[in-house]
Each structure stands twice: as structure tokens, then as C-alpha cells.
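For this depiction, one protein chain was excluded, whereas all remaining protein chains were kept in their positions.
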Amino acid sequence: MKGQGGEVRRRVRQGWTSPAWLLSLMMGCTGSLLLSCLVFAQEPISTPPEIHVFDTPNDGGGSLTVQWAPASWDGPDVRYQILVGDASSTDPSTFTVMAEFPANSKYLKDTETAWWTRDVDKSWHHIVVRSAKGLEIKDGTSYAVSVATMRDDQRLFTPVIVATPSPDWFNWNQLNNLIIAASFGGLIFYTISHAKRNNIFLRRIPGLDAVDEAIGRATELGKPVLYLTGAHDLHDPSTVAAAVILGKVAKRAALYETELMVPHREPITMAVCQEITKQAYLEAGKPDLFKEDANFFITSDQFSYAAAVDGIMLRKKPAANFFMGHYFAESLLLTETGASTGAIQIAGTDADHQLPFFVTTCDYTLIGEELYAASAYLSKEPVQIGTLRGQDIGKAVILTAIAVGTVLATFGAVTGAEWPQIMLDFLSDVK
Amino acid sequence: MKGDTVTFSERMLKIDRRIIFLVIGLCTLLPLLYPVGLPIKISSEVRGVYDHIESLPEQSVFLLSIDFDPASKPELYPQAIALLRHAFRKNLRVITMTLWVSGTGMADQIVTQVAKEMGKEYGTDYAFLGWSPGGQAVIINMGQDLYSAFPSDYGGRPTKELPVLNGVRNLKDVGYMVDLGAGKPGVEEWYVFGKDKYKFELGGGCTGVMAPGLYPLLRSGQINGLIGGLRGAAEYEILIDHKGQAVAGMDAQSATHIAIIVLVIICNVFYLSLRRAARAQGQAG
Amino acid sequence: MIFLRRQLPLLITLVAGLLFAAQYYVPHPASEQMLTSATKWLQIIGGFALVLGVTSLFHLHAVKIRRQEAGWGYSLVLYAGMLGTIAVGLWADGKESIEGVMTSFGWVYNYMMVPLQGTMFAILAFFIASAAYRSFRARSREAAVLLVAAVIVMMGRVPLGEYLVPLSGDVASWILNVLNASVRRAILIGVSLGAIALSFKIIFGVERSYLGGGKE
Partner (left out) sequence: MDATIFGAWVATGLTLLIFSFLYKDNPLFKLAEHLYVGVSVGYTIVKAYDTVLVHLVVKPIVEQGEISLLIPVGIGMLMLTRYVPKAAWMSRYAFAFIVGMGAGLAIPRTISSFILKQVEDTIRPLLSLAGSDGVTFSMNLLNPASNLNAIIILLGVSSVLFYFFFSIEHTGAGKAVARTGIMFLMISFGAAFGYTVMARMSLLIGRLTDLIEYSDASYGRPTIWLLMGIVGALFLLSRKGQEHPPDSH
């Protein structure tokens, strides 16, 4: 080891005479000339006492990581070089320079890493060496690595360390992501199976009370009820929810003996809704009142459909309009006309870009997930209820994490303690 | 007297909507014909994109994905023009593409037009990769290997032979990427399937409808800037000091907004007076 | 037969889903290579899916024309527009411009598709205006809050608004950057949970409406 050190020093002098070194040193120093204060200039530099060179963990291969402890002279006037060479060679001065940077840069804390993948303190220097011009870093080949400390005419090398890059089969930085995915997935299936066996409480959705009220008023006025199921087909959960809620509306309409009109944009949805309506009339004990043409197909064209429904609203003046399911720009055309006829309007949609218009033109609006919840509440379908329940627990966990995290972050900021960050790492996205 | 207001309000609320259509038509048309040129303030969202492009060294790779169709042309077309002018002026290597099939022709036209205006040469200064189907799959595939996602450019030339793509293997080698999105796939998809893994710097431009939904990504730094709608485009045109369609449209935009605000206020005044009258009647009866 | 028609598709979903979810955590080149090839495949399949999506209209309108249902003339126009565009497109090699010169396909695109699609949505401006006058009412406290926020944002985002009420620009920016961002964040988190739950249900065959197509 000692012999090597002597060799190093001699090489430094050789290096100094090389014009290329002179140039690179000058380039490095000009930028930081003003900063090269005298405080550090007096202190003698040496090589880092401890350096770690190893295959970069959690990566696809082709790189090595070099880490070493910070030194008291780390400043803009001192520079570090990373040198890589053939595994068999022992003389660092013949190595290829893979990186060169001021000694007060490239710390582990600058990179996003989680505590469970760190072996050394965050204040250590940290650099990842990849293939560059002059040297290709290949998996399975060993390389000799050295770090040089340089100031003015001095250039000191650390002993050479040999390491071999290789690809990895798991990225431990994403461990938190995997744990969240697995536990949330498990949770959903648990709550679904739980919902199959038990009754799960779901809160009453206030909008559903408004449904009864609206149909009641239509009955009083002796006017029909209009129900729309949205723009999507039955593959979309919002349309399914709309069809489920139609069942409730139809049953209520049958009980009150009020006329129901359901204009459609999609033939298959129409057929399914016809069955649902029929079933509702049966359940209400009024099968004779069921009319086959309560559900009818208009057209699949967006604006022509809207115009046709507007026409129905103006002619038949329904006292209650329901807009459930997914809507696009036609929502405004529909609800505006409905509002102008003085009907009670109830909407439920997961189309967030249309929600503002529904809220301002309708008397009651089921917002986003409320539509699914209303349908789960009515249908008592365990998969739907279980999923809602699982998502609720997920939200509760996130709320708790945010609350605990905020307390920890505030505590950390006020006291300057580092341990809260350790907890917070789990909530960060590190890769 | 009260009865009079009620009928008046009711009558006013029931006027033919075609009269309103006429008012809005005029509010748009007149400022377009006789512009005023009110000053436009620059927001930090738009400045984020501008500053990042300013900070890029020459010959950095700039990727612009033109993900919209003619339906959103008035909002995003001026954004695309302004961004390209800026990128060409900074001598960046400009790569353009689209994930929206019905936007292909427009994207081609935008790129060709601005490049011609700035005297740039196809292949060495810029490239248009065209459209490829699959949305998010294209983004991931580009992140893995750009030449696999786009083996040839719009004109059918092999992408591997384009000098502008020298040294670019995948999205990791992109210096800055801006997505101009009118929906899905758009800015969110470029983050989730692109930046999340391939770590390039991402900026966004979008229609007014999309803009409020992208603020959480802006706040968390997942995108470093956001150009929202025609107003955003106008700000960008001011920033690069090359006024175009967006700035020209701002007067009309002002007029229509004020018109809508006035309409909303009138609507609510009538509505509240009607409601008060109804309540008074209810109490009396 | 039941296995081929019902269970095998579910098995394919399960394997594909788990494989590509796991791929995310595996940085090994083999796994990356798999992702590259598979996304390339997905791109090509996406092309077929696109054609499948748009051609569902073929059938609908073909039936209308054959039965001469009400408005079958319009269906004929649709067919004519489609076939004409395809013919012109193939003639022009599928390019809107060649070396910067517009082709006939580019002409159809620029002078037919662009104005048609653009105007379809421009008419909404008029409907918003009429709705603003007739039905954007403060029916409840919630709707009142909504309208006030809307008016501020509308003021603050145009030069005239900022000129008339200088504060409106800053207030609008605060609403967007803080209040709106917080709500959108909560919605984004909620929707993401929903999307992840749905993805899990799809992978494990609890949710299978996507299969559709033909009886068992």
C-alpha cells in the first residue's frame, strides 16, 4: 500500500506537466476563482480515508457506484476525479477519467434514495459511473477504480479498488411502492369477500331522497318523468350505475303511476334498461302499467340526440329530469332546456369536466364517486360495496399518513432532527 | 308593483336564446375586427416553460408532442407555433410527433410552417416523427427505444438515419419535453408512462378545460410549467416577443368573458327577485 | 370449450397483468427487453383496436341504408364521405403533404375535417352564453360559491378583467394554485385508488365486462 502511495505522488508530478491537465484545471478553477477562499487553501489535502466502490444496486447493470466520506477541505478549489481502468492494472494515473467535479458537489443527499437502500451517511460523496467516451462499462467485467483529490498542482490517488457491474433483479428503492400495491390489492379482495358474507354499512346518499321528492312532485302535477342514462355503453361503470338507479326511479314511478320516458343513445343499453324497467314495475305490483316504449332509441349522434331530447322536454314538459351516467358537451344543451321548463333536475355523473354545469343547472347533483356509491347502495352488490369499502379504507390510510407526516415534517423542520425524515421516506417516491 | 317585477323578470328570463347567441357573436366578432390591444400579464405557470427552454444550451434535444385534434386547434395551435418559434430561435434540436391520429395533418403543417419561417432544415435541425397508435404504449416504447416506436418518420425516412437524432436512444436522452394535450393521451399520460420512469424534464400545455386538473402536478413539480388555453398561448407569444393569433384573440376573449359575467349576474338578479316574490306570495297566502 | 372461451381469456389477463405489474420492479435487461417488445406489440394492436372502434359505425349505417330507415340519406352521406376520404388517402399514400406540398388528402383534411370538427365544439360557446343567462342560478349556497369562484376566474384570466379589477388576476391565480390544486389532488388520489382497485379486479377476473363479444 505504502509503495503505491509513493508511486502516486510521482505520477502527480508527471500529470502536472501534461498540458491537458493544466487546461482542465484552469477551466475548473476560472469559474470558481472568487470562491477559492483562503480558509481551505491552507489546509493540506489528502486522499479520502475510506472509499466504497461497488456494483450500483437496483439497476439494470452497466454502472458502478463510488462513495466516500466528506473531508474538511471539501470546497470549490479542490476537485475530485473518478478514474477507471482495467482490473489487472494497479497504476491509477493510467486510468481513464470518467468524471471530474468540485469537491463540494455530488453528495448522496442530492440523489433521491430511501434509508433502506443506504449504507452510509447522506453527507457522503456519491457518484454513479457509466459508460463514457473512452471506456465502456460492461456487465460481468471487473474494473479498477480510484478517486483522485486535486488542488493546484497536487493530485493524490486513493488505493485501487476492483468491482464488477451486474444487472439486478429487484429495485429495492421501489419497495414501498410494491408494499402499497400488494396491501391495497389484498385489501380490496378482503373487503369484497367480507361484503359477500356480511352487511356493510354505507351511508345514505342524500341525492336519493331527492329522487323520491322529484317523482312525487311529477305525480302531483300529473306530468311525466324523464330519465337519461348518459353517453357511454354498458361497459362503463357510470352507465351501469345509471341503469341501477333507473330501477329505483322506475319502481317509484310505477307506485305513483307516473309516466316514465327513457330516451337512449345506444341500442344495447336500451334493451337492458327495458328489462330493468319491466322488473321494477313487477316489483311495484303494477306490471299492467309497464309500457314497452317507455325506453326508446333516438340516435347515437351527440348533438342530434341532445336536440331531440330538448324537443321532448319542450313538448311534454316533464316535471322531473334525471341525468345519470357519463356526459360530454351535450350536458349543457340538455340541462339548460330542462331548467327553462321549470322541471326539478337531478344529475349524477363522473364526468368531472361537466360537473360544474350540472351543479349550476340542476337542483341536485351526485358528484363523481357518489354516483357509484348510490348504485352500490341500491343494488347491494357485494363486489361494488366491497370495492367502495376498500377504497374508503385506502383513503383513511392516506389521510392518516398525511396527518402523521405533517406532524413529523413540522417537528423535523422546527427541531432540525433527522429521524422524522426516515419515516417520511416511506411516503416518498424514490427511484 | 311587485306583480310587475315578477312578470318582467319572468319575461326577461324567457327571451329567445337566439338573441343571446347574437350578443355573443357580436362580442367575439367586433374585437376581432377592431382590436384594442390590452396589456397581458405573465403568469408563473407559463414562465416555467419559457424559462426552462431559455436555460437549455444550444443543440439540446427538445421533444414536442402535439396531442390534439382540430377540435382544440384554436387553443393549442398558437401554443405549438410559439413553442416551436422559441425552440428554433434557441437552436435546439427539435423533434415533434403526435399521439392523436386526427391531429397528424395539423402537426405536420405546424412544424413545416414554423421551420420554413425560421429557415431550419429537415433532418438536421428538426424532425417530425408522425403518428403512432397505442397512446401510452407509444410513450413507454419510446422510453425504451425511440427507434422501435418510430422506425420511420412521417415522410417514411428511417429515423436511425436522421442526424437530428444523433445520440438520442430513448426518452432518457431528451433534454426537455413539452406535451400539448387536449385530453387522453395527454400530459398526465406523459408523466405516468414517461417521466415517472425515464426522468426527462416535462412541461405541459393544454386546453382550458384540462388546465385546472393539472395544477396538482404543477404544484408537486411533476411538470415544471403549464400553458393553459388561449390565454397561456398569448402569454407565451408576449414572452418570445412574437405576437400572433393568441394575442389577437385576447380582446375578443375579454369581451366574451365580461359578457358572460354580466349575463350570469342578470340571471341571478332576476332569479333572486323571482324567488323573493314567490316567497312573499307564499307567506301572504 | 368452456375453458377455451371463458377460462383461458381470464388466465391470459391474469398472466399479462401480473407480469407487467411485476416488470416495474425488475430493472434487469431481460425484463426491460420484454417491456420494449410488448409495448411495441401493444402499439400495433392499438392500430387494430382503432379500426375496430371506428368501424362499428359501418354496420349501424349499413343497416339503416339497407332498410331505408328514416334519415338513411344521411347515412349515405356518411358512407360517401368515408369512402371518398379513403380513396383520396390511398391515392396520396396516406400523406397530407409531400415535401411541404399539400396533397389531395391534405386538402380533404384541411378544408373539410378541420372546419367540421372545429366548429362542432365552437357552437358550445353560444350555448354556454345562453345557459349563463337562463340557468346558471345560485340555487343553493354551494352553487352560489361555485358561481362566485367562476366569475373571479373568468375576470382574472382576461386582460380586460385584470384592467377593470386589478386584484382579480392574483385572486384567480390563488384560487387555481391553492384551492383548486388541493381539491384536484384529493380527487386525483381518490380516482387513482379507484383505478388501482379496478385494475386488480380485472387482473384477478372479478371484473370481466371488458370481455363481452358473443355468447358463452
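By letter and in written order, the chains are A, B and C; residue numbering begins at 1 in each of them.
Throughout what follows, contacts are C-beta pairs under 8 Å (C-beta built on N, C-alpha and C of every residue); 3 or more make two chains touch, one makes a residue touch a chain.
Just so it is clear, the structure is predicted and the values come from calculations on it, not from any experiment.
Touching the chain that is not shown, out of A:Gly60, A:Pro159 or A:Gly412: A:Gly412 (per the contact rule at the top). From the set C:Ala30, C:Ile45, C:Val63 or C:Val165, the residue in touch with the chain omitted from the display is C:Ile45, counting the whole complex. For subunit B, the residues touching the chain absent from view are 18, 21, 24-25, 28-29, 32-33, 71-75, 77, 101-102, 104, 130-133, 136, 140, 151-152, 156, 191-193, 196-197, 207-209, 211-213, 216, 219-222, 228-231, 245, 248-249, 252-253, 256-257, 260. Panel shows subunit C; residues 4-5, 8-10, 12-25, 37-38, 40-52, 54-55, 57, 71, 74-75, 77-86, 89-90, 93-95, 102, 105, 107-126, 128, 132, 142-143, 145-154, 157-158, 170, 172-193, 195-196, 198-200, 202-203, 210-214 of it touch the chain omitted from the view. One chain of the complex is left out; on subunit A, the residues touching it are 174, 176-178, 180-181, 185, 200-204, 296, 301, 303-304, 307-308, 311-312, 315, 352-353, 355-357, 359-360, 367-370, 373, 376, 388-389, 392, 395-396, 398-399, 401-403, 405-406, 409-410, 412-414, 416, 424, 427-429, 431.
Note that only the chains that are shown with their structure count from here on.
Separation between the centroids of subunit A and subunit C, computed from CA atoms only, is 20 Å. One inter-chain figure worth recording: subunit A and subunit B are separated by 23 Å, centre to centre, where each centre is the mean of the chain's CA atoms.
For subunit C, the set of residues that touch two or more other chains comprises 32, 120-121, 128, 130, 134-137, 147, 150.
Shared contact sites, meaning residues of subunit A that touch two or more other chains, fall at 340, 352.
Chain contact summary for the complex, subunit A toward subunit C: residues 58-61, 167-171, 174, 177-178, 181, 184-185, 188-189, 192, 234-235, 300, 303, 329, 332-333, 335-336, 339-340, 352, 356-357, 359-361, 363, 368-369, 383, 387, 390-391, 394-395, 398. Chain contact summary for the complex, subunit A toward subunit B: residues 340, 352-353, 431. If you check the complex, the residues on subunit B that touch subunit C are 13, 17, 20-21, 23-25, 28, 38-41, 43-44, 69-74, 101-102, 104-106, 108-109, 112, 116, 132-135, 137-138, 140-141, 144-145, 148-149, 154-155, 212-213, 215-216, 218-219, 231, 250-251, 253-261, 263-268, 271-272.
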